[in-house]
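As you look at this complex, bear in mind that one protein chain is not there, while each of the others sits in place.
Order of writing sets the chain letters: A, B and C. Residues in each chain are counted from 1.
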Amino acid sequence: MGTPLKKKLPKKPLEVAIAGLKFKNPVMTASGTFGYGAEFAPYTGLEKLGAIVVKGLSLYPRQGNPGPRIVETPCGMLNAIGLQNVGVDEFIEKKLPLLKDVKTHVIANIFGETIDDYMEVARRLDRVKGVSALEINISCPNVKKGGIVFGTDPQEAFRVVSAIRKSTSLPLITKLSPNVTDIKVMVKAAEDAGTDAISLINTLTGMVIDVERRRPVLATATGGLSGPAIRPVAVRMVWQAAQAAKVPLIGMGGIMNARDALEFIIAGAAAVQVGTASFIDPDAAAKVASGIEEYVQRHGVSVRELTGSLKLA
Amino acid sequence: MGTPLKKKLPKKPLEVAIAGLKFKNPVMTASGTFGYGAEFAPYTGLEKLGAIVVKGLSLYPRQGNPGPRIVETPCGMLNAIGLQNVGVDEFIEKKLPLLKDVKTHVIANIFGETIDDYMEVARRLDRVKGVSALEINISCPNVKKGGIVFGTDPQEAFRVVSAIRKSTSLPLITKLSPNVTDIKVMVKAAEDAGTDAISLINTLTGMVIDVERRRPVLATATGGLSGPAIRPVAVRMVWQAAQAAKVPLIGMGGIMNARDALEFIIAGAAAVQVGTASFIDPDAAAKVASGIEEYVQRHGVSVRELTGSLKLA
Amino acid sequence: MQSVESKILYNDRLAEGYFRLGLSWKTPEVKAGHFVMLRLSDGMDPLLRRPFGVFRVIGAKGKSTRGTGIELLYRVVGRGTTILSAKRPGESLGILGPLGNGFPAPQKGRKVVMVTGGMGIVPLYLLAQRLPEGTLLFGARSKKETFLLDEFRELGIKIKTATEDGSAGVKGFVTALLEKELSTDTVVYACGPVGMLKAVSRLCLDAGVQCFVSLERSMACGIGVCLGCAVRTINHEARENRNYKMVCSDGPVFDGKDVDWELL
Partner (left out) sequence: MQSVESKILYNDRLAEGYFRLGLSWKTPEVKAGHFVMLRLSDGMDPLLRRPFGVFRVIGAKGKSTRGTGIELLYRVVGRGTTILSAKRPGESLGILGPLGNGFPAPQKGRKVVMVTGGMGIVPLYLLAQRLPEGTLLFGARSKKETFLLDEFRELGIKIKTATEDGSAGVKGFVTALLEKELSTDTVVYACGPVGMLKAVSRLCLDAGVQCFVSLERSMACGIGVCLGCAVRTINHEARENRNYKMVCSDGPVFDGKDVDWELL
């Protein structure tokens, strides 16, 4: 199967360019699943990664939610961490320096509860050495707007991304929520606001109930569903987004191995992120990268050529 | 755990009332997963079911989609059957009579490509002996409106349900799609249009790619995701719908056993439907019913009391 | 038809990646070409049952002394079959069956030619057991991929082999062998890779010979209700002449001339 293309494999067949940056391979870690990066050094080769996307950063340190914060679900997990993080300043001072000798890109994932929050975080990261790009997590409720989620309302998404665009010269990746009727509308909103790339999907909102106690298992009632369970939805959304997008896409959702990652690339993603899989195998992302390399060699086709190469009947 | 309530268990603790009908227990089969009912007679006791919901019916027989129509996914499956069915007339003449001696409700699931289609199917089923209610599948593209899906646009949902409301005296259950930003808006639309009950969720749209061939596995590219993978999303949506709904809810999505079904009931469903599980065990729905009975006895609480009994922190 | 738990009597490795599975089962009558759906894991992944043809009935009249039931033969190709290959005697599996239409018995006086390759040989054994005589044509890439031939020989079946590399029998495709066997009183039963079935079907159609093929499709339910395992068929009499049949309940055996091979 898969007749190998006869033509010559281009040089650096794994390399991809997104938002003006070159990545040695298309495999990044997903925010919130890889800590601040250095935690994984004992278990994997950080330099094997195309990029490290760190835990979402806010203006001030955040405590996060009470426990239980996680619960396993069929082929997946729910989390309600509550975006616990050390805050942007401590990240810059203490966490980022740990990665200074690691030859890969570091992407800072950021969020806020108001547009001002977002802008200020972006501003503080601007021109910080060692930060290659910002990924904007818009799956947060806008507290000023009565909790409406930035990521499910195209106007709010446009406003927050436009504002950040003005606060930083760093390349911007807008990370979309899957909890929407039409992902293309969100793609358009982010593009209109000047994003350089789009990543998707964030978690699907889910809930697990302890029927013996008749209570939600998570202290916050609902949480975000990740893992292989959501992969078919994620691949579909990346494919739909690819029909509309002008900027490059970064696909994720349930990637456990190279085969899974290739689904996203073929559907239209220029790169992928590995999330929950890193909990099960801290070397998962590096293994995905080497598996893609094997595929690329076997098929004689570069990742750039594979992107969006899906053939419909 | 689960301190049993001290008070007396009411008579018929499994019985529920929905849309003016009494169901002996809250367990129904989900449309498209139980054929026209009689196919399961060799494997299960049909009378143990609260209701049988039959495969979606259209005005004329439909051939359905080319294959492959199904593909397994992590803890789930995608289907793109294309709503193949014998058509409403043959259903009434040939399929329904096979259930005439089965002492349970039969609910006809209906769909169309235009509002007129829906109305005509509803009209033909009106006053047909042996049909207790209609379940309206609004997860279909409206061909007249350029393919916009009835189930993701509240105005279209309102229009189609209102029209059916006028074509039949049968109780109406509107079945909602989960592929929306805000399920409450859809609940409201269906209620405003006069639905007697709401069932949810239909399948999430998903896609699987054969990376060796770089083609979608399904002939139609995308399909509907069902099975345990989607359960956390389904429970969450039922819980959200319950905050808004005035009419009773029927919950489904990945129910494999009584524990799963109880999640939906506690979240706010008056009854549940068992879908994909019937493929894995044709006796699954009956087993769910007996498992709920065991729970009800053990906890000394009726299903009616359990509905919406979720305690938040 | 029943859905029960069945004990594993044996699960023996035949060759690298090939296993013989004995299942204890007080089965209703099994026809040649019937299949069963097995539940391979207690967990939710893999979720769906997997279809396997019945190789033979064991016990009572059979030769095995290890119990009464059925014997299956399977090849490890993915997650479900990998899990299956690790199961041991005494463990139990959910079994649903017997399912499908099975091969129609040959009419009196017909010369039976069976054509196969790979695991397609499984349902033909039960057919062969019930035949007074017949010929089996086995197509494979090389000698290594031929198997069970001695078992068929013991039943008095004539065996002819075609291998692509010539390492066993004639060099080339099995259809070359088939061509020589076809006469007006022949009936052909074929099970194997879809390409082979298509070629066999075409050959038989051209020669005016009746030909039954056993098809495979991914399945969810196995009992005709999910409508997942559709193949398009041609109804040569009707005007609206193309429609979908279910491999699990209308098949898996179809008359070769009724299958719309374009869509397979």
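Remarks
Going forward, contacts are C-beta pairs under 8 Å (C-beta built on N, C-alpha and C of every residue); 3 or more make two chains touch, one makes a residue touch a chain.
Remember, predicted model here, so these are calculated numbers, not experimental data.
Taking every chain of the complex into account, the chain not shown here touches A, B, C. For the chain missing from the display, the contacting residue among A:48, A:69 or A:184 is A:69, taking the whole complex into account. On the side of chain B, the interface with the absent chain consists of residues 74-75, using the contact rule stated above.
Annotation for chain A: contacts to the undisplayed chain at residues 32-35, 39-40, 42-43, 55, 63-72, 74-77, 79, 81, 84, 227-228, 256, 276, 278-283. Residues of chain C in touch with the missing chain: 41, 43-46, 79, 83.
In the analysis below, only the chains that are shown with their structure count from here on.
Look at the CA centroids: the one farthest from the centroid of chain A belongs to C. Each chain gets a centre from the mean of its Cα atoms; for chain A and chain C, those two points are 46 Å apart.
A separation of 34 Å divides the Cα centre of chain A from that of chain B. Our note on geometry: chain B versus chain C, Cα centroid distance of 36 Å, whole angstroms. Residues of chain B in contact with two or more other chains: 74-76, 227-228.
In chain C, 44-45 are the positions where the chain touches two or more neighbouring chains simultaneously.
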